[in-house]
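Note that one protein chain of the assembly has been removed; the remaining protein chains are unaltered in position.
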Amino acid sequence: MEVYSIRPLLAPMISIVCAILIFWRGDNTFLRRSLSISASIIKWIVVFSMLPGSLAGKIYVTQLVPFTPGISILLRVDALGMFFGMVSSTLWVITTIYAIGYMEGEHARKRFFAFFALCVSTTVGIAFAGNMFTLFVFYEMLTVCTYPLVIHEETPEAMKAGRKYLVYTLTGGSFILFATALTFSLSGTVSFSQPGILSINSGVGILAVLFAMFMLGFGVKSAIMPLHGWLPSAMVAPTPVSSLLHAVAVVKAGVFGITRVTYNIFGVSLLKEMASKGINVAYILMWAAMITIICGSLMALMQDNLKKRLAYSTISQLSYIVLGVSLLTPDGAAGGIVHIVNQAFMKITMFFVAGAIYKKTHKKNISEMHGIGHKMPITMATFTVASLGMMGLPPTAGFISKWYLCLGALDAGQIIAVVVLLISSFLNAAYFLPIVYRAYFVKPPDGDVTTDEAHWTLLLPCVICSLYVIALGLFADLPFVPLALVREAVKQFFVL
Amino acid sequence: MLRSLDVLLLIFLLVTAIGVVCTKDLLGAAIIFSAYSFTMAIVWQQLGAPDLALTEAAVGAGVTTVLFLIAISRTVRREDE
Amino acid sequence: MIEFSQHCPVLMTITLIIGGALTPIVSISRKKFSFWWAFFVSLLAFFFCSCAVWRLYTMGPISYWLSGWEPPYGIEVYFDYVSTITFLMTALGILVIVYSKRYILHDISEEKLPTYYTLVLLILGGMVGFSVTGDMFNLYVFLEILSLSGYALIAITEEKLNAMASFKYLVMGSVSSVSVLLGVALLYNVTGTLNMADIALRLQQFGPTTAVYVALVLFIIGFSVKAALFPVHAWLPDAHALAPSPVSALLSGLVIKIGIVGMLRVLYCVYKLGGPVDFTSVTNFMGWLAAVTVLVGAFFAFFQDDIKMIFAYSSISNIGYILMGISLVSFTQPERGYLGMMGGLVHVFNHAIIKSTLFLCAGALIYKTGFRKLSDLRGIGKKMPITCGVLTIAALSIAGIPPTAGFICKWYIILGTIEFGKPIFAVALLLGAMLVFAYYIKIINALFFREPNESITEVDEAPLSMLVPIIILAIGCLVMGIFAYLPLAVIRPAAATMLGLPSTYLPLGG
Partner (left out) sequence: MNDLTELFNKLFVNFNYIVAATLFVIGLYTVIAKSNLIKKFMGLNIIETSVFLFIVSSGAIVGGKAPIIGEGVSSKTAFVNPIPQALILTGIVVAMSTTAVALSLMIKLYEQCGTLNADKLKELK
């Protein structure tokens, strides 16, 4: 059921207006802070006001300008879009609080907050995009808006990372653009619909090429190996940027795109039909995801820099989502998609902690963090919760995703995927638990064990996120948690 | 059939053109160019275009040559300079 | 009104040319008055042009016989959908003239002001005339008017290199003009008329002869030089980069498009798809050249440090896009070329807007700082936020980042190449766009994200008469991108009629 509403447009517009106001009058610290916070909260309210409707199967639509016959800039909030929009708008609120604390005393704060708001705006745009074309438009805008944030430090290293980021993502964008044009040429439309818009009549070969191009395009932002190179180097950005953009907005935009392409452009039935004709693209994607999961974890093991380790962990975790999507079973899809939110909250907690430690002690490397748990007990406690979640232990959110992923893999008959998930859990334990161990059970070198927590603006977001990680795990079946929305989305994909 | 005068004129046209190319002294080249334009004017007349002949004589042989002369007097005289 | 609007295409051409010729006379006592005169003349021309465009879209193309002489003796003025580019020319002309008010005194002395405005009006008049004439010989005459004014405008400053750049352009330009003239003569020989529509009809009767083919090749060579297609592009970078900035905006924005308009006229109005001459082998070859042009332009731009040099090379690259779009035509199935043609034509408009924005911004930076190298201009973004902001918008636009104007053409040309079955062209285009973005990001980095140059601390924002035109153009960049259906609706009939389809033709995605 489609309902016309202004709210899908309102949500990204709020951030854009906020960005413009910050550009205009952002030199005033108080004004900048209050603008950021109030805009993020208003946006959160707008997005969440659509939640009950979405759960009931309503689809909110705003038709913006027509672009050409057959294509318009269209915002359409279905369950999947609502889900992603919810994640990003919630995390904007939390990250804004964190960023205010973290960026204290840094340079070019006006630019930072303005582009921050723009990025969130484009992310919500991606979430609410009603067709591939709109999605691409916001996707490219996201790339451009993130650039000033990646190079925020303006050091040669940051500039190099920014260049690398642009080269990777814009090349990916070119693939998507070409694939979108090809889709339009084949099917005459680019609107997302159930169960997909392409038909087997176009020829299996060309469809396979099309799928490959989409995956190469979105694979860059979702950091599927070997397209992941930009992500670790982009960690030179300030922590709030790494956390929101490189754990949530940018990378999740990539996996969101993959989900959209798989379920709304191709559709489950078409992919299965292609498989029966001998070209099983989903299977290849699954293998790419599994290889990324293992390799990403192995590389994370070798990192000493905390943020770098988190970055490689992100690469590995993102492929959980891709794996879930590529299984083409309802449970697998549910596990993959719900991992978007679960991984987001867990990873953002960890980044926040890394940032808080850096801000407090200027330590970046794990080998220097002896006994940090004594100095910053609450901070490290949240980190521990997130680590347990990453390993997939109950009752954390990570368990829910892993459970569904395993169910999906069994449904699809891919025992190997279950094995990979299990190995990955062990690897997760192998690279996160030593940090926790070192923080609590190794005495600090100076023997100083007095508590010295970071500023509350840095601490509060960590606590909220870690609580959320537990809550998501404990109350997974309540109607207003993300899982319910995911079930609604999956119901639409598989026409259940 | 062309008349023999025409043929002669055309051959003279070629000769002057080659003269323009080969003369190293720019002043000489400009004067040969003027001769070339005059020949061209007569060719126009022979082809039944008196108005063109007039224009060519005035503009091509006259004004253009004067322009060349002015330019040469204010710049270089030898081609290789 | 209807009666009046019929005369408008002629009136605007005459206004500009006579107005231009009168400029030195009206400003004989006060040199500075020439600005107001030029401004007034361009406004008048813009008004006439608006009337003509209004009539075009309400009543269809205007065919007008000068002084009422019937064909084939009279000269026809034909205002069709392609002629809508005159709207852009006159509008851009006004902005450039306004911009020149302050800027040009930076480059030339007050003595030369009337000369400058004369030449600007003449170049505009030449372009407008070129786009509205229906007569092959007038095409040549207007081509010469605008080329000559162009050569003179480049060399109007006292700079040493300018005269050289202008001379290089002049030699290339003269050869190309001669080749166009020879083409006109050959066609006249075969058909005995100079009117384009008549030539098209008679070509049908006489069938293809060697002379017709030779004429086609001569036209293509001639217009390729004007458009700076790959092997004959060498004159462009110096000429466009060294000219005074408003002149660069005119040259890069409009004058190179004249080559495109010329090709459109010759290929699709005179020779015509489905006509006696199958020229698809020529367009095919042009397509490949265009693909090379895209890459060559983008590649060389990468090594430049002079900001205007970068823009000039990127013009070459963008001309490649346009030519790629308009050369994707099939002789027997005209509708297959529609999307590519749309892309090419849209980019004629969009590139004009974007590139003039870039050059005018560069001009503002040079005017204020006196520097033109990126390494000297670093960190200027904080001092001149509006100019640099606009420059950024235009840079993103030319790199084809949505939702700006440059993206539309990219989208259409890629669609066109897919429809046409030549995805290899799309690869060239995307690669070119990537390279383009790579060096524009270099500019943006230098302007905003690098340590400020100490010697430019005493710099503030550019004067209003320079800011207003660039802001208007920047809004144009955004509006043409976000509300893409507006320019598309205007250009759609042009693309359709060029291919011999009804002007209301609307395929999927058109």
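Details
Chains here go by letter, A, B and C, matching the order in which they are written, and residues are numbered from 1 within each.
Operating definition for what follows: a residue touches a chain if its C-beta (ideal position, glycine included) is under 8 Å from a C-beta of that chain, and two chains touch if they have at least 3 such contacts.
All of these numbers come straight from a predicted model, not from anything done at the bench.
Within the entire complex, contacts from the absent chain reach the displayed chains B, C. Looking at C:V26, C:L44, C:V141 or C:L506, the residue that reaches the missing chain in the full complex is C:V141.
Annotation: of C:V10, C:V77, C:V132 or C:L194, C:L194 touches the absent chain (contact as defined above). Contact between subunit C and the unshown chain involves residues 137, 140-141, 144, 148, 151-152, 155, 160-161, 163-164, 166-167, 170-171, 174-175, 177-178, 181-182, 184-185, 188-189, 192, 194. Listed for subunit B, the residues touching the missing chain in the whole complex are 1-2, 6-7, 10-11, 13-14, 17-18, 20-21, 26, 29-30, 33, 36-37, 40, 43-44, 47-52, 55-56, 59-60, 63-64, 67-68, 70-72, 74-76, 79-81.
Here is the rule we go by: only the chains that are shown with their structure count from here on.
Per-chain Cα centroids separate subunit A from subunit C by 44 Å.
Across the interface of their complex, subunit C is touched by residues 65-71, 73, 136-137, 140-141, 144, 147-148, 151, 154, 159, 163, 166-167, 170-171, 174, 177-178, 181-182, 184-185, 188 of subunit A. Residue ranges of subunit C in contact with subunit A, taken from their complex: 396, 401-403, 407, 410-411, 414-415, 418-419, 423, 426, 430-431, 433-434, 437-438, 441, 445, 448-450, 482-485, 488, 506, 508-510.
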